[in-house]
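Provided herewith is a single structure, encoded as structure tokens, for subsequent inquiry.
Yeah, one chain of the complex is gone here, protein chain that is, but the others are all in their spots.
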Amino acid sequence: MELSEKLVRGEGRFVDDIQMPGMLYLGFARSQYARAKILKISGAHLTHKEVNFEVVEVGEGATEGGPTALSHPVLANGYVGYVGQPVAAVYSDDRYTAEDLIDSVEIEYEPLKAIVDPEESLKREAMYPGVRSNAIVDRYFGKEFTPDPSDIVIERRLVNRRIATNPIEPRGIVAAYDGNKLTVWVSTQSAHSIKEGLSEALKMEPDRIRVVQVDTGGAFGLKGGLFPEYVVACYLAMKERRPVKWIETRREHLLASRPGRGVVANLKLYAKRDGTITGLKGDVIVDNGAFTGGSGEFSPMFIARQLAGAYYLPNAHVRALSVLTNKAPQGPYRGAGRPEAMYFIERLVDGLADELKMDPVELRLINAAKETYTSPLGMQVEKSRAFLESAIKELDYEKYKEKENVGFAFLILYHATAGGESARIKVEDGRLKVWTGGNAHGQRHDIFIKTLLKEELGVSEDLVDALKGDTDQLQDGVGAWGSRSSMVLSSAVIVAARKIKEQIEKKHGKYTLKALLDGNWDEYEFFKYDKTESSLGANLVTADVDGYGRVRVKECLSYYDAGRVLDPDNARGQNAGGAVQGIGQTLSEELAFDEDGLPLITSISDAGVLSADLVPKFGIKFHKSESPLPSKAKGIGEAPTIGVPIALSRAIEKATGKLIVETPIKPEYLLPAGKD
Amino acid sequence: MVSKKNISITVNGEAKEAEVEPRMLLAHFLRDVVGLTGTHIGCDTTNCGACTVIMDGKAVKSCTILAVQANGRKILTIEGLSKGREKLHPVQQSFVDKHGLQCGYCTSGMILTSYWLLKNRKNVTEEEIRAAISGNLCRCTGYDNIVESIKDASKKMEEEGDPIEEHPEIKVRA
Partner (left out) sequence: MNPPTFEYFAPTGIDEVIDILAKYPGEAKILAGGQSIIPLLKSRISSIPYLVSLSEVKGLSYIDEGSEGVRIGAMTIDSDLENSDLVKKRFPILHDATEQLADPLVRNVGTIGGNLSHADPANDLPAVMIALGARFTLRGKGGSREVEAKDFFLDTFTTALEPEEVLTEINIPFWGKKSGGAYVKFKKNTWNFSVAAVAVQLELDGNRCRKAHIATTSVSPKSGRMEKAEKALIGAELNDHAISKAAAEVATSSEPVSDSYGPEEYKREILRRITREAINKALSRAGGN
């Protein structure tokens, strides 16, 4: 049955749908404190004494290297660093009793003064003994330069506060062990990254671990890597020789998953009176959380390197920091550094336009890169002026400019193409089975895989089974993130298909569909790719703000370079879904904390996830400049989360006359002054 | 020890009897006892609507109803919409045709809320659709394709009728 048909019948198979005889339900007693020493634990089944492992980074944004002093302990090792950190585990035959057992675990703490604000963290004592500074990353990009004294300076403190990824299906795993092999069924973006992480954490030979992806109910960056809870589930499955299930509750998700954003930038943009940008200086500070194992070691560099935006930036000197705080580790969330970087540069450009009393789009045209160049911060910026000219036309900017509170965003999206991707096509009994290293979790790769195989091999869609990730069926793989799958995953499928075609030609003299379907073929391709590709995009948003400071988004339009559009329906869906997340980031989504590091957000609604009645209809137009990859496509999945917050912030600025420097924008900030 | 209760709930036309703890949620009764896992659970706080089912003709959140409260009631789950028929229900078909789903996790709830809406309103407007699904969260689609699916389903139901019109648990409200 086709995937969408299965799903609308309620016949998908998500991780919590798995039932096995003798299954244990795992639960975690979690820290109530943001920072404390643990004095005593009683009533728990498993503590750090027994489950003495650490989680190392895997997945999107992972850096190389083994465990460090800052690695996330699977269960707390005498110390807790954030509210929600797993301290001890309990288990039972049913989920209700497991929760009762969580309540019966008693943990004695000695609370310590929490470090909540990242900028304050730089001035505070080191969080851990033996650690010299709370800055776990502190690097400079670009070169010191002396600005022309006659240059205009736009100085801003810009903030993207923390957001929960909030896929509607929370995290979850089922683990089973037969005495030799550990099999894991998991909701994931990358079966291979889970396998690699488990192998490292449990110190087990990789070939004794099989990771199977089940239907995955959204992920948005969260489900790329391994989590402490997964390691405990596997440990318990091996210890008890019984299948073990752990399903995250939404409360746990809000406390202890890996939220995204959480970045502060203090930046100065220099420009000439004619609007030409001359340089950028300042710092970018990532709110890393209490341990490594998220993306905090990677994101400050990634953000700093992109700060030229799509512009020509001759000089830049940027300090990139990641700072320990008493919060859950920061992780990748749709865009993962891209939305932050573009937000910062674009807000500065809007600020410069106001200072110069210029039209912000006109100013963007002046500064758009006329030729492809490598910015002083290190990223290659593709020539962007011609694209911007067509975006202005296609989005009908001139029309809106006159009548509406309009915001415009100009962005460059760096695709995570480097690293390549794998695919395997196996033909037997007249059907094609396809496994890919990147695991779809709402992007519907199945649709474009079928389209491409029809093109390459002439095989009809109903003979193709696009299967979920399975490390026993596919020897290696990377993952579905970073707007990469339409580029490298699709290319791996194309190359694997072409290899089969070649074999058939070799054997039969020419390729025929009959030869394909009558034969047994099996081709694995790891499509190697070293380059980071990029594409340009623009967004236009109009909005009104009422007498209570309530924002109504009216138009939200995208113009993205998607190269060859593999699946237009899907591309439109990706755009609308990303745009709602972009509006959410701007207006409502935040994981807020009090001064003691206690989370203030306890539901998915309070976390700001928008419902259908609060968002407009979206529009997208495609610019189709083909990529150099075999699929000719360019990913757009993250583009709306980059462009929409920028354009919407500007539209609100126009509507209210108030300077917007933070997301989300607090409703009280937008409340207009009373008239009486 | 808390005493268990014997309950009987009609699920998709079939009586399902079981002895359950009073605290068991209807969602878990459907998933774990009856084995119908199309009803999903997405939040703890009655916000997301992934668990939506039809109870005595009304769309409700089955994670916020005790199984014992549903004793003697009639429940329609996503599996019941096309039960025993190869062909999809018009609402399901529209979600397939109009790309109204991506990851598929919120889909069961969205479809059942849509079905309830369309049983109650003809010529439904975009605003009515968005208000009706305001208790069902989707994080993938941005809602556009869901709204289009529901508009399409409205047409399909007008043209083809509702194959489960005679189904006892659905009360059509005037």
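Which chain is which? They are A and B, in the order written, and residues in each are numbered from 1.
The rule we apply is simple: a residue touches a chain if its C-beta (ideal position, glycine included) is under 8 Å from a C-beta of that chain, and two chains touch if they have at least 3 such contacts.
These figures come from a predicted structure and were not determined experimentally.
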Absent-chain contact - pick from A:Thr451, A:Ser603 or A:Ser625: A:Ser603
Among B:Val60, B:Leu118 or B:Ile146, residue touching the chain not depicted: B:Val60
Residue among B:His28, B:Lys74 or B:Arg139 touching the omitted chain: B:His28
Selected residue (touches chain absent from view) among A:Lys49, A:Arg273, A:Arg550 or A:Lys624: A:Arg550
Residue ranges of chain A at the interface with the undisplayed chain: 95-96, 99-100, 103, 249-251, 547-548, 550, 587-588, 592, 600-603, 605-606, 608-611, 614, 666-668, 671, 674, 676
Positions on chain B contacted by the hidden chain, ascending: 2-3, 5, 21-23, 25, 28, 44-47, 49, 52, 55, 58-61, 63-66, 68-69, 71, 113, 131-132, 134-136, 173
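Here is the rule we go by: only the chains that are shown with their structure count from here on.
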Gap in Å, rounded to a whole number, between the CA centres of chain B and chain A: 31
Footprint of chain B on chain A - complex, ascending: 2-14, 16-17, 19, 95-96, 166-170, 215-218, 220, 249-251, 441-444, 569-570, 572-573, 575-581, 602-605, 609, 611-615, 617-618
In the complex, chain B residues that touch chain A: 21, 23-24, 28, 31-32, 35-45, 47-48, 50, 77-79, 81-82, 88, 92-93, 95-96, 99, 101-108, 111, 126, 129-131, 133-147
